[in-house]
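Heads up, one of the protein chains got dropped from this complex, but the rest are sitting where they should.
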Amino acid sequence: MRTFPTLLSAAVLLVSALLTGVSAVSTKTAQAADLPEDPMGEVVSFSRQDHDRLVWVTDMNMPYQAHGRAYLIDPDTGRFLSMLDLGYWTTGIELPSDGKRIISAETHFSRTTRGERSDVLVTYDATTFQVRSEVTIPPKRASVVKMQGTSSLSDDQSLFAQMNFTPAVSLTLVNLERDGFIAEIDTPGCPNIYGGGERSFHLLCGDGSFLTYTFDENGAVTGKSRSAALFDPFEDPISISGVRRGDHWYFVSLAGDVYDFEMDADGVRLAATWPLITEDEREDEWSISGFQHLALHATSGQLYLLTHQGPPETFEDPGTHVWVFDLKTREKIEAYELQELTISIAVSQDDAPLLYGIGAHIPMPFFAQVWVYLTEGEAPLIDTVQFGLDIYDAGDGSYQRSVPKLGNLPSMIQPW
Amino acid sequence: MRTFPTLLSAAVLLVSALLTGVSAVSTKTAQAADLPEDPMGEVVSFSRQDHDRLVWVTDMNMPYQAHGRAYLIDPDTGRFLSMLDLGYWTTGIELPSDGKRIISAETHFSRTTRGERSDVLVTYDATTFQVRSEVTIPPKRASVVKMQGTSSLSDDQSLFAQMNFTPAVSLTLVNLERDGFIAEIDTPGCPNIYGGGERSFHLLCGDGSFLTYTFDENGAVTGKSRSAALFDPFEDPISISGVRRGDHWYFVSLAGDVYDFEMDADGVRLAATWPLITEDEREDEWSISGFQHLALHATSGQLYLLTHQGPPETFEDPGTHVWVFDLKTREKIEAYELQELTISIAVSQDDAPLLYGIGAHIPMPFFAQVWVYLTEGEAPLIDTVQFGLDIYDAGDGSYQRSVPKLGNLPSMIQPW
Amino acid sequence: MTWFDTFIEKTARTTARLSSRRSVVAGIGTLLAGAAAFPLLPVSRVRGEEVANDPGDPESCDYWRYCAIDGYLCSCCGGTHTACPPGTIMSPITWVGTCLNPGDNKHYIISYNDCCGKSGCGRCGCVRNEGDKPMYLPQAANNINWCAGGSADIIYNCSTAIIIGVDDDA
Partner (left out) sequence: MTWFDTFIEKTARTTARLSSRRSVVAGIGTLLAGAAAFPLLPVSRVRGEEVANDPGDPESCDYWRYCAIDGYLCSCCGGTHTACPPGTIMSPITWVGTCLNPGDNKHYIISYNDCCGKSGCGRCGCVRNEGDKPMYLPQAANNINWCAGGSADIIYNCSTAIIIGVDDDA
């Protein structure tokens, strides 16, 4: 903890000087047996190094989108540590590998929800959670419900790329080392952005191909290539929720096939594709679920899929189960039933990993839910949903704890 | 309804021109038996004259205070008609008697919840609900939980007065006819503002007195007087929630005495005081309730008090009953039990008036509430509270209808 | 069948430790069947229009036109299912869905134009994803804030469901 030297314990008494016509508060020095006076003005200090693992949850906070926020959680204690205010309709944060900064592309209006629009790339200090710098970018940042694939850091951590949608599609490029906007590139038909390669980005296109750009530090294009169509976007499109391990990105299609893409400065190639949901399971209407369907533990090569049973149009509904696959054998090695209905998952990257889920908690006993459902339908129940972060043991799926009340629509989980 | 001429029915097809790589949607002209195509770009038009009576509900929306809002409701149909966005931590709107404007003192920040602060007095058009003008005022507007007494129009409708708290207390004055900030007056110890007299305002002071200012159209002080202490602010302070009938303002003390103050350009005089809650009732712990405890129907002279049973420190808790008094006889003439726990009340001013209440709705059957209460305590129940506007017949207290889901903390009701 | 049905079933499983799973789920099924026997009360159409071959309540998420919607229903927010609330502006372009009208058994192409310029209405939230596609296929993507295409910038208030034609291919 640190104490603001300008704040004295007696500062509260200033009130009587500022406000006339009120009686002053009488205080006395604490006696031996009394509880001591507390120091005034203290702020809890934070150090990334004090925690083995942490996790960020980002919340677009619909319908109060001007309060886009990110919450920092210690998953081992369940404690809420801090938060960031991210402006109107946030699509998430980026976490540079140095652990010293948090990067956020934000939209603000001069009159909160009207007036002049300003888009800025903000760098927060990861110790004080205060703004360290702010770069003005074109006021074109995309506001979309699913946060993944809306921005990316380059692998060398020097460039930040942001997806724009006005509804014309383009990419904004910022050089983080010199805190400057350096380029806007039109990328028609190819909105979502994924990293891979020193200063390369890969854009997912509506025809099933990827468009790869490589930039120099000034934003000049030093390489550009477009892959063939690597999947069928009309028959079975892939979700934008991908996970990465080295040069490989894994995506899942709406029907449940995994696509292993190799992405580097040379472009994007399909390394393999196979079903995570078998034909039999599809007949039983097992489906992908939620917003962030996949998680990947890099060292073990285990891939986690959020699933539930429901017809194809429910691919965005909350999941009830997580299935665990071995990337090498392609076998399903575990199937966990989750404690709560879950809209996003992630895993920590340590050796005894935790599985994170954003759960839709209904603060009502089951029999009451049935009663309400039968008498009034599902709407009043959905209205009571409160989202929180649920923490499970990734090794056996056992439920550990929850961090309740994380805003109105948290959807992205990022281990830190 | 009116149609934007620039929007054509086929405008949706623009999408294919803007976004490459996507297939165009095939449409065809509707045949006789088909449902017709709908016109595109329509906006429902609004006219104050189409409604016998309307009501505004203002919401500070805690903890999402940047989304301060006001909701416009038709109480006879229960329809939600429109809304205004009022910036950070709103303390309400003013409704000029011409019915053509809505006035709102607002605070905005350049970065939504950080950065440079701008306080502005905004005039909205009461037909289009768009900003008509905006006046910059000192960035000192008070942000407080109870909205009454934080601003006032002068009786001639030419001046707007705003309570400031930095925590130094002052008053901001705007001339509405020429849309200009004209004065800031220091009013130490006297924050809350009430109208009464052509261009006079009465400030409620911490010593139990009122400070009266009369201004000219340029904001120059043409009269100033201070009353004696008219109540005992330490023994039994009055709530800031007053109601007005002509030159008389009625306030209720925390213990339940009504104070009838006469307020005009000459100052403030105590016309009468008598108990609304009798000694016997006080022994049974009947107490005033909520935020807006009083309502007054001007032509009938009926005063409505929101009450409940609870110890003195519960004076801000929701009310369960409304008691109706005749101002002439000072008799309690009705006692209504409310359908919902209620934090604010108001009445319409027509001949068959409606009683409005902001109710704390818990979307759960009673037995479930008891179950949750016993197993988990009250916190999870309070977390599920959803506020709405409840509409009763003011003549017999009968419940008519509710308008659910009006934000996170609506507290002020204004008949229009 | 929406995700809430799934949820009830799932919670039934979790609660199975209190009674046997099979009996709880069976019980729900019975109760649901019983509930279905009571017809819903008729809800009068917005502005009093009863349209014979356009059945349903535009203030309910179940209304057939909302089959691909994701947002707040303008009909609960001061607008109607085809018009924006006072004070907002309709975004000219948006995503489209194809919905089956049970009144005439035809498929219609529905344009879900967003109303923009006031903040999220927050009433009658409705998420149905028939035919919803990822955002790189934007013409069918309901996860995009389509206010981006309008003159009120990206401040989203609510969504409409406008018939723009009959789909002969469906």
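Letters A, B and C mark the chains as written, and numbering starts fresh at 1 in each.
Assume contacts are C-beta pairs under 8 Å (C-beta built on N, C-alpha and C of every residue); 3 or more make two chains touch, one makes a residue touch a chain.
In this text the structure is predicted, and so the values were computed from the model without any measurement.
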{"item": "Shown chains touched by the chain that is not drawn here", "value": "A, B"}
{"item": "Contact partner of the left-out chain, one of B:46, B:71, B:89 or B:160", "value": "B:89"}
{"item": "Option touching the unshown chain, where B:318, B:357 or B:388 are the choices", "value": "B:318"}
{"item": "In chain A, positions touching the absent partner", "value": "1, 4, 6-7, 9-12, 14-16, 18-19, 22-23, 25-31, 33-46, 67, 69, 72, 79-85, 127-130, 404-405, 407"}
{"item": "Hidden partner interface residues of chain B, rising order", "value": "62-66, 88-89, 107, 109, 113-114, 117, 142-146, 165-167, 189-192, 204-206, 233, 237-240, 308-311, 313-318, 320, 337, 339, 341, 360, 362, 366, 369-370, 373-374, 378-379, 381-383"}
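In this text, only the chains that are shown with their structure count from here on.
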{"item": "Most distant chain from chain C, judged by the mean position of its C-alpha atoms", "value": "B"}
{"item": "Distance between the centres, which are taken as Cα means, of chain B and chain A, whole angstrom", "value": "37"}
{"item": "Shared-contact residues (touching 2 or more other chains) in chain B", "value": "15, 18-19, 22-23, 67, 85, 405"}
{"item": "Touching two or more other chains - residues of chain C", "value": "93, 118-119, 121-122, 137-138"}
